[in-house]
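Read through the structure below, which is laid out as C-alpha cells, and then see the notes.
Showing just some of the chains, left in place.
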C-alpha cells in the first residue's frame, strides 16, 4: 500500500487531499479500478464533500463540533478527546473512489477530505488500488 | 462504470434503489464479487436500512433533519443547504454489497437507499463490479 502524509493545523479541520491522492495514483501508473483510502487513526476520518465554497467546511464543523458531538462533562476517557472519537465513527475511516483512465472519478463539486478532529497532528492516509 | 439515475421528489427522502441496482447487475451478467456504489453529489448519500415498514424511513429523517443536523442561522454557505452537506458526510457517499450467483446479498430487512437531503433533484449513482 501507499502512504500519504497530511499535516493538520487546527483542532478540527477538513483538509482537501484530492490532489495528493491523484498524484499518488499518477505514480502507480494505473488505468481503471477503485482506489481505497484508509485512515489509521481513531480521532480523524475520511469524507467526501464540497470543495468549492469554504463556508461548507466551516458550517459542517460548526454543527459537528458544537451540536452533534460537543464536549460533555460526563465523558470519562482520560485524554479528554472523546468527541473526536465519536466524530471518527460518524464520518468513518474508509473511503473508495472509482478511477478511470488514471483519473479519480468525482462529482463536479466533490473533494476528498481528511477530517481532523483532534489536531493539529501529522496524519497518515493509506491507499490501495484494485484494477477492474 | 455504470450509471443509475434516480429522480427524487422531496427535500429529504430515502429512495429504495435495491431493485435498480439488481437490474444493473443482471445486465452485467456477473456471478460472484462485490458491487461498489458511489454517490457523486455533496448533498445526498447512500445508506442501507430497513425496507419493510415505511415508518422507519420517516423516523430516521425526522431525527436526522430535525434534531441531528437542523437549520442553523449561524451557517454561512450562500446556498443555504449546509444541513444537507452535513448529512451527506454523516451517511457517506460510498457503499459496497456482496454479490453471489448474480444476486445482491442483503440481510432479510435490508434495502439500499439513495439518501436525498436537498431535493427534489435528478441524482446519479455510479456502480462498479469487481469479481472475486
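A and B are the chain letters, set down in written order, and residue numbers restart from 1 in every chain.
Keep in mind that, in the parts below, a contact is a pair of C-beta atoms (placed from the backbone, for glycine too) under 8 Å apart; a residue touches a chain by one contact, two chains touch by 3 or more.
In this text, all values refer to a predicted model and were calculated from it rather than measured experimentally.
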Entire complex copy count, 2 subunits given: 3
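Methods note: only the chains that are shown with their structure count from here on.
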Chain A-chain B separation of Cα centroids, rounded to whole Å: 20
Chain B-facing residues of chain A, complex: 33-34, 47-50, 53, 55-56, 58-60, 62-64, 67-68, 90-92, 95-98, 100, 105-110, 115, 130, 132
Complex contacts: residues of chain B adjacent to chain A: 1, 36, 38-42, 68-69, 72, 74-79, 82-83, 85-86, 88-90, 92-94, 96, 126, 128-130
